[in-house]
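Below: one structure, written as structure tokens.
Note that this complex is displayed minus one protein chain, with the remaining chains in position.
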Amino acid sequence: MAKAELALAVEGLTVSFDGFKAVDDLNLYVDQNELRVVIGPNGAGKTTLLDLICGRTRASAGSVKFKDKELTRMPEHQIVRAGVGRKFQTPSIYENLTVFENLEVSFPRGRTVFGAMTFRRSSEVIERVHRVAEEIYLEDRLENAAELLSHGQKQWLEIGMLLMQEPELMMLDEPVAGMSVTERQKTAELLNRIAVGRSMIVIEHDMEFVENIAHKVTVLHQGKLLAEGSMEAVQANPKVIEVYLGH
Amino acid sequence: MMQVNGLRSGYGQSVVIHDLGLQAGKAEILAVLGRNGMGKTTLFKTLMGILPTRAGSVRVGGEDIAGLESYQRVAKGVAYVPQGRLIFSTLTVEENIRTGLRKSAKGRIPDEIFSLFPVLFDMRRRKGGNLSGGQQQQLAIARALVSEPKVLLLDEPTEGIQPSIIKDIARSLKEIRKLKNLTILVSEQVLSFALDVADRLVVLDRGRLVHECTASEANAKTLSAYLTV
Amino acid sequence: QQFPTTKVNTTKLAVTDGEVTVGQLHSATGTMAISETGSIQAERLAIDQINATGGVLGRKIKIIQEDGASDWPTFAEKAKKLLVNDRVAAVFGCWTSASRKAVLPVFEKENGMLYYPTFYEGLEQSKNVIYTGQEATQQIIAGLDWIAKQKNAKTFFLIGSDYIWPRTSNKIARKHIENVLKGKVVGEEYYPLGTTQFGSLINKIKLQKPDVVYAIVVGGSNVAFYKQLKAAGVTSDKQTLLTISVTEDEMLGIGGENVEGFYAAMKYFQALDNPNNKKFVEAFKAKYGEKSVIGDVTQAAYLGPWLWKAAVEKAGSFDIDKIAAASPGIELKIAPEGYVKIHDNHHLWSKTRIGVAQKDGQFKVVYESGLIEPNPFPKGYQ
Amino acid sequence: MSWFSEFGAILAMQGFNGLSVFCVLLLMALGLAIIFGQMGVINMAHGEFLTIGAYTTYLFSSLTTSYAPAFAPYYFFFAIAGAFLIAFCVGYLVEWGLIRHLYRRPLDTLLATWGLSLVMQQAFRSTFGAKEVSATLPDWLMGSVKPSESIDIPINGLFVMGLTVILTGMLALLLYRSQWGLRVRATTQNRIMSGAVGINTRRVDRITFALGCGIAGIAGAAFTTIGSTGPTSGSLYIVDTFLTVVLGGAASLAGTIASAFTIAQTQATAEFFMHGSMAKVLTLSAVVLILMMRPQGLFSIKVRR
Partner (left out) sequence: MKTIYRNVLGGKAGTLDVLVLAAILFAVFPFALDPFRLSLLGKYLCYAFVAVGLVLCWGYGGILSLGQGVFFGLGGYCMAMYLKLEASDPVSTKIQSTPGIPDFMDWNQITSLPWFWEPFKSLPLTVIAVLLVPALLAFIIGVAMFKRRVKDVYFSIVTQAIALILSVLIIGQQGMTGGVNGITDLKTLHGWDIRSDSAKYILYYASGVLLIAGILFGRFLIASKVGKLLLAMRDKEERVRFSGYDVANFKVFVFVVAALFAAVGGALFTLQVGFMSPSFVGIVPSIEMVIFAAVGGRMSLIGAVYGTLLVNFGKTYFSETFPSLWLYFMGGLFILVVMLFPNGIAGLMDSHVRPWLARRRGARLRNAETPADAPPVDSSLPGTATVRSPSPLAPGEGASTPRVQPAH
């Protein structure tokens, strides 16, 4: 294992809920600058895996190393500050704030109480917000309240909020669920663009979309690794077809 | 079976559905297509009585249900699987399904439900909220089916579902339709699924019907043109 | 006119040629309304009677009623309103010590006159207050003496609600028991106001088996305490209990059957057999209904307007300073409790009686002391 | 009698005392366990519904004494039924007039019902007078059982216990074994979706709220045996009641039972060893500490998200 190359090393990760092992002795390695897609049947433990990495759920056993930092004991906000960003399955944005404010709040400065009190909207912040907004196709919606955005735009906004943090590892849970065909294409473009210079883990069920973005695909099943490899290899894997893709 | 005339509805001041007319025959599966925000969910909510009908009529089996409350519509034979599942997260899977049961069922869940969604049987004692997204979707469908509806409204049932189950759902929808003479309205973004299940397709754009065709005469090109503008 | 307004009112009080305004400040709402209603009624009765016989210095008394709402700051606010805005010539009011403590600075600063009806812990004396109830030593010592002699009691269990009156009273009781009666206090317990569960306390009493339980529980707790005592089999045939906090008013809520046979030490019982009281009870019932009852404080409240009238007439003026000075030495021969006289310290000379609670909610008087001097700062009891 | 057996007797009575405090707390909390625990309505007027029950008992008692003295030993059962009915009806009206407009704003129910409790207290005062009243309780209820020379077990305590057990059992069955209970739990979780699966949510809400009030009425009637009846009597219970339900973990009946037990035992034991006031402080601090360690209460229903 060439550790220096790895962005994320998950080893022996296990979590059980009332005896049910949602993630079971899982090993997963993500390279730097890699865009990894995790697929697998409903209930395979994909979301739980992300929860474990970002500290939302505490592991029963195993380790999660991000750039040689052990994440399993860290509080959530520390993990984020270490450079891990996470998008939830349903869009999680601040409906009451404007798009601009949503992005601004995610800017990684003024994170302490005192810092937040003295935080000023400097030209640097404004510039960053505009840059990100352009990236996520929302530059003309900056002043709208976020609750007025369409479903797809909300998903993008959440991605934008992650971008503001400039995470080195970005994890997206079903980013195109509920999006229309056009939006899916735009999202794929977006992901391919922002994947440059950082590692990403994406969970998705839309195979067309996966094909568009994936460098490498991991298939989970019942909390365990079922298969891993290129898209073509995985799609051809009979076990994957059996439990996931269907005949 | 279901006949919608001059339907208008929306939120607050804004009108989302404009004088919409629609019909679906007995045992017909009608797919409602449309891009994001074109009013599919709004239409279904209005049909279900969750949003008030501003104008127009909704007939099920000849009876106008436009003025009724949601629960009365269920009694008249309408069932609904909402977008985003909305299962009862602190109830167990079994209890979730039982909420939809009719009085005549005496609290027994028909076996066919579990044969349709075996995963729900394995998880029947688990809290609904703990299921994975896809499992919740199956639960929501099961919950709607046990009320023995005449018309089933499915709002984006494939969202977040694994490919094999999407195929299963398509298959079982057709099966159920045959078995129970069920009329199904299903809204979709994914064209392939819609083409797979539907007998007929309509396209919704800004709250109006802009295209209608049967599955056999459906042309993937024209349809995607409507869906990608 | 014999008493021209300019003569009898030199301090801009609300006194006109035909009318004099007084204030009434009790809790008509909140938890204390239960207790204070009787006082409100008695004061009104007295004022009606005074008006019917010509008023005070030829002037009819007009009442401004304010609600203290069982809340001490509100009492202070309303007291100030009565004194500053309404310029009332006297205030009849307050019930709890806390409300009195809250209004006292107001009365002293604005120079008003308060007639305070409740038996209380003492340790206070003000030019601006006439205390028409008993202070602690008057109520406590005679009762303890009697019960110690009568029941040959050596051990005592003191119980109280947790606030100043029960605590101070129990302190006096303890000193008296230990120093004078040479008895022993085997327990002293306090429960927050509003407590409704006394099981543990009752078990402790059972464990200690005191000769006398000395109880100063008040408010809603009172009812719970006696009901639970009865249910736990602690009844008067097995246990002697002396209380200074159960009057006929409280009996309404507790139910006579639950306190039957227990003793209470008060200066007044409705059952007192004298002509003054007969007339008073009759008038009270005529005004407030056959079912109404009169407790110690109610009677003391009734004294207030009469004592004020006497002081005004003695001073020939409504001025606060003059009636404050004129008050000591005033006697009231029509008092339902018999005879009272205002002491130099603004408290009343009065007798203490022991009553045995009856099933019908009344007390049977079994003992009557001589006239006791009020002593709000008792030496040797602090 | 030896000191030892006496000690045993005290121990037994103290044990019983703990149990009876437990039952009182639980009985108080049952109604709120539905209204707050299940429906999420922060009903500050809950105490006043207890008071309704208490006044109903008083009314039944005075009617019996005046018109049918022979009936006196039995009237109490009818009083309980009456208390339930009246509190149920008032609750029904309150839900219709007030609560149903506030389901989307749970915290506002706190403010509105606080106003309601003021109004109700004043209504009691205007109707029954500001002074306390007392229902004449049947003699059989006020005695004690003597299993041995030195042990007295209060019958009213036993009665409250019996009532609590029966009510809790019925409620548990209703909530967790009946279709109605399922509807209640579904409705409180998502009113709109419940409508869409065929539940008449308005009726469910109204009946549920009224039922909670009715149970409070029963509790109020039962408490006439151990407590006072006055316009503000109910407010004595309100804080303890909320503590009990919240400590249990809002939506769980088992939690309410466990929490009533915890609080009662802490309180009863502490009271035996220290002043009532300090015991109260100790008990409350224990509650705060437990909540700190279990932020969702003793029996929280854990679901993801």
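For clarity, chains are labelled A, B, C and D in written order, and residue numbers in each chain start from 1.
Note that a residue touches a chain if its C-beta (ideal position, glycine included) is under 8 Å from a C-beta of that chain, and two chains touch if they have at least 3 such contacts.
Everything quoted here is computed from the prediction, not taken from an experiment.
Asker: Of the listed residues A:L49, A:M161 or A:V176, which contacts the missing chain in the full complex?
Answerer: For the chain that is not drawn, the touching residue is A:M161.
Asker: Name, in rising order, the residues on chain C that touch the hidden chain in the full complex.
Answerer: 28-29, 65-67, 69, 71-74, 76-78, 80-81, 84-85, 96-98, 101-102, 104-105, 109, 123, 162-164, 167-168, 171, 190, 192-193, 377, 382
Asker: Suppose we count only contacts with the excluded chain; which residues of chain A make the list?
Answerer: Spelled out for chain A, the touching residues are 54, 56, 75-77, 80-81, 85-86, 88, 92-98, 100-101, 104-106, 108, 110-113, 116-121, 126, 129-130, 142-143, 145, 147, 161, 165.
Asker: List the chain D residues touching the unshown chain?
Answerer: 42, 44, 98, 101-102, 104-105, 107-108, 110-112, 114-123, 125-126, 192, 195, 239, 242-243, 246, 250, 275, 277-278, 280-281, 284-285, 287-288, 291-293, 295-297
Note that only the chains that are shown with their structure count from here on.
Asker: Quick check for you: compute each chain's CA centroid and the global CA centroid, then name the chain with the smallest gap between them.
Answerer: D
Asker: Counting only Cα atoms for the centres, state how far chain B is from chain C in Å.
Answerer: Chain centres of chain B and chain C, defined by C-alpha means, are spaced 75 Å apart.
Asker: How far is the middle of chain C from the middle of chain D, if each middle is the mean of its Cα atoms, in Å?
Answerer: Centre separation, chain C to chain D: 35 Å.
Asker: Would you give the residues of chain B that are in contact with at least 2 other chains, written as numbers and ranges?
Answerer: Only 130 qualify.
Asker: Quick one: which residues in chain A touch 2 or more of the other chains?
Answerer: Within chain A, no residue contacts more than one other chain.
Asker: For this structure, enumerate the chain pairs that meet the touch criterion.
Answerer: A-B, B-D, C-D
Asker: Give every residue of chain B touching chain A within the complex, in rising order.
Answerer: The touching residues are 35-37, 83-84, 119, 130-135, 137-138, 156, 159-168, 189, 191, 224, 227-228.
Asker: Name, in rising order, each residue of chain D that touches chain C in their complex.
Answerer: It is residues 6, 10, 13-14, 16-18, 20-21, 24, 121-122, 125, 129-137, 142-144, 146, 150, 152, 154-157, 223, 225-233, 235-237, 267-268, 271-272, 275-277, 279-280 of chain D that touch chain C.
Asker: Using the touch rule from the top, collect the residues of chain A that touch chain B in their complex.
Answerer: 17, 40-44, 46-47, 89-90, 150-152, 174, 177-183, 205, 207, 243-247
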